[in-house]
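Here it is: the structure, laid out below.
The complex is shown incomplete by one protein chain, all other protein chains being positioned as in the whole.
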């Protein structure tokens, strides 16, 4: 039996500002990464997002990021490991408390944006994130880029680890993602994206942009909710996976 | 046997900014109210403060406030009860997680500054704070102004409640504090302050500024750490209490 | 010859967040109140907004507010007059510099949200705002609620003053606005709103919600850009005014 989780970023609104199509994408995913107030989100939004997830049966995770509201957590901020550790614990702690007060258990933690990317290649940052989860939520799953430094570090820390794949992003032969400013970085054709999702679910190789193929080991696939056509893409992926007899369920139920 | 707790505000530094004489006052208090990052404090400061408390055997509480760094949480911000609830849960959650990761249990919650004062007279705000504690940390103690609306509301919510008294502040006959901009608001003479602390510990009446006397029921006394002579005052209070055979211990050990 | 200005709030986006239909409403107004980064807006948004105004021939004003990003400047923050003064100067200074660097002159200043409303009834706050404009931009026009305390204070300070009217809001006989949570507060029927605009332009009385009529002296009318149907309403108002031979031009060209 093949299991797979579909995750998306959620709760990125802030004060008067709305962002993302939270309601639309919730119909297709099984796990949500909820912003924790430092790169996006605020306590009121966090609570509403958790309630929404609870209603839809979507598992809740925390999505801590660099404290940079202007830059939406997409700019790498040179923080020391001690700072990363403390800021991750505080952010996840805020979200976990809001969720617990709604009767919702924290399933996972996934670093956001630049913090995710820096963790994927920088051992000290990855270790700070892993240490935060290990010390404060030892039962939570840490979602990491499949095959990255952060995967190695998280396993070494003894954490439950979920490997993330991107069915709408181009990969290189070495398993790394094609940077967003290069050709082939983003796939938008629903059929192609859905087909990749199924291949990833079964551990089958996909075409790499630099020739040859690559196997992306994935426990969860990232579904983007803020791009045009996002809901359509999510629907196509979900339908294709179910047709291929993949069990699409929250990580916590099978990992 | 008479028990009493001495509490002080701690961890109010932020980024490059130092505030308060945390080390000095820790020698005299038994509980610390640690700022949670929204009116003061930041995750790194929170962690160091918790570690410091652990070393000194001082119990840790969360000190959530209005999200207003410029105003240090001293300005009443017109927030809805829903907003107060969510912001308190998020702030306490951040601090509690940082503490838990250091092996330190959250003993209590005490609202800071304007949030404390508004809660003391406004039922909706008091209820929002109490609800936050009740839902997310049902075993934690909520520290409230003795005899205030927030005391009533907290008891009604079924919480463990600690009544706070101020041995260095003037009281009126009706049990209310003399506002800071009026004569008799603040006492600075160590002997007088210490003597009041002992009277409060034994439930004996103290002189009111508007004639007559008033009994202030207190489980914990607030020790200020950021005023000149604060450490001296704290030392005098602590010594007087011990001389009077009051057991000065963290709330959680006897309340 | 009758002159009238139409103003709207603009540049309220922030970092990754978009807000308002800036482009749509710019076709109908003659003056823009540009957020200055403390309740909404950021320097990059400020610059783009000024460039947009320049392209469309819309005059630029600064729209300072209470420093409260979460609350969008809609919550009255208890600030001292000294604080209000300094925060207004700093905000307008930021916007004015961004505009000047684009070759655009600051035409006016209008307080935003709660700061506008508090100024309309509280003399100390109104005086702090007026003093900020008088000392730093003595040639700028201060836009105030017609008939309010802030109008009196601004005139007394010797400023150029523009009285603002609201053609889509209900008025009471005494000239005050019907609060938003009461019936009759907001008008949405384009024909009625447009007709009111014309009556205001000619100093003719309009119906009050509490019986009788009221004359609203207006040099500028506020056009809302962030409500459904906003552009349609703006178009109706502008067309009606021009049909009635009112010259719709930026304040600075005729006041």
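We just call them A, B and C in the order they show up, numbering each chain from 1.
What we mean here is this: a contact is a pair of C-beta atoms (placed from the backbone, for glycine too) under 8 Å apart; a residue touches a chain by one contact, two chains touch by 3 or more.
In this text, all values refer to a predicted model and were calculated from it rather than measured experimentally.
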Candidates C:10, C:25, C:118 or C:132 - the one touching the absent chain: C:132
Residue of B:22, B:42 or B:164 touching the missing chain in the full complex: B:42
Chain A residues touching the omitted chain (full complex): 67-68, 70-71, 75-79
Touch residues of chain B, complete complex, unshown partner: 14-19, 40, 42, 69-72
Residues in chain C touching the chain absent from view: 37, 42-44, 46-47, 82-83, 85-87, 89-98, 100-101, 132, 135-136
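Throughout what follows, only the chains that are shown with their structure count from here on.
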Classification of the chain A:chain C interface as same or different, half of numbers criterion: same
Between chain A and chain B, centroid-to-centroid distance (C-alpha), Å: 39
Residues of chain B engaged with two or more neighbouring chains: none
